[in-house]
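This structure is in structure tokens; I'll ask about it shortly.
Omission of a single protein chain aside, the complex is shown with its protein chains in their original locations.
This part shows subunit A:
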Amino acid sequence: MSVPNSGEKTELPPPKTQVGVIGWLRANLFNGWFNTLLTLIAGYILISTVPPLIDWLFLDAVWGMVDPEVCKQAEGACWTFIREKYRLILFGTYPFNEQWRPLVGVLLLLTVVGFSCNRRFWHPWLGAVWLATLLIYLMLLGGGVLGLTPVRTELWGGLPLTLLLAVVGIVVAFPLSILLALGRRSNMPIVKSICIGYIELVRGVPLITLLFMASFMLPLFMPTGVSIDALLRAQVAIIIFVSSYLAEVIRGGLQALPKGQYEGAESLGLTYWQTQRKIILPQALKISIPPIVNTYLGMFKDTSLVAIVSLTDLLLATRQAFADPEWRSFFVEGYVFIAIIYWCFCFFMSKYSQHLERVLDTGHKR
């Protein structure tokens, strides 16, 4: 290779301390005394917490179907508790022999969600598919048709209930929030002040007070003799709550549109609703889809609050599972189990919203 006397030098490999593992370590962990110190502290914390955690979660854990007494002796987690109670945790108080129905419903719902995440399926008929899915879901849970035994809503529970509250919340709150957002930006003073009042009032109070309002005051609002389902009451509170937050998100999208879009639509002679439907909303909603998904993420987490007004959602069902005195001390396992379920849903939603933000950003900014 090397030619003597040509004056050219062969290319030397970079020093060992600049490349490979050592180079990476030097560049990312030990650049400067401060970072070295941080690495050492973080490393110490990791070494002192992660191995015991792995021991507790896996190595010392009890996996078999054993007596709770055996579990209490063990050093690690007692996953027996989950194996023993997973049907109660996932389906709450739903009749044991009928639990295939919510299972089918949840699978159906998740399939539709999966399809809806793909932009190829974003067509107007997707709305119809969603309505049909919800109807089938409610039919599966409630029964009373096609030979299914009727199940009262008080018995619905667990993950299917959490998903129901979230999905119905999304579907109903969405059109409502568009109306509220348009109303807030309207020129008509009365419509505008009603919308502002509603949005700010609801956003200023915690969801739990709305849930209390729904469960204590809604029955008073109904005509004498009409009773209203506890599940429906909580659902109403969630819809009221989400729609006001969503309205603000959509208003942000509306405000981001350049004025020229409104003026262009006006100069074409479109009416107000034509302008909104054909020009403004398609663009404004596109900008606000990522924050809308984030709002839904928050709402999905907030559905756990219905546990406070005694609806057996995923969280309350888990708490009922360790109401059993034998298993009382294994609450950590129960909480870890449902934390993983909640986390998976939420993590997926937040990653999906980040993905949409990248894909949909086709240059609206001027």
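Definition applied: a residue touches a chain if its C-beta (ideal position, glycine included) is under 8 Å from a C-beta of that chain, and two chains touch if they have at least 3 such contacts; residues count from 1.
Assume contacts and distances are computed from a predicted model.
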item: Which of "Pyrroloquinoline quinone biosynthesis protein D", "SoxAX cytochrome complex subunit A", "M24 family metallopeptidase" or "ABC transporter permease subunit" matches, in UniProt, the chain that is not displayed; value: "ABC transporter permease subunit"
item: Selected residue (touches chain absent from view) among A:19, A:38, A:132 or A:256; value: A:38
item: Full-complex contact with the absent chain, from A:114, A:127 or A:219; value: A:219
item: Given A:118, A:187 or A:267, the one touching the chain that is not displayed; value: A:187
item: On subunit A, residues whose C-beta touches the chain left out of the figure; value: 28-29, 31, 35, 38-39, 42-43, 46, 187-191, 194, 201, 203-209, 212-213, 216-217, 219-224, 297, 301-302, 304-305, 307-308, 315, 319, 329, 331-332, 335, 338-339, 342-343, 346-347, 350
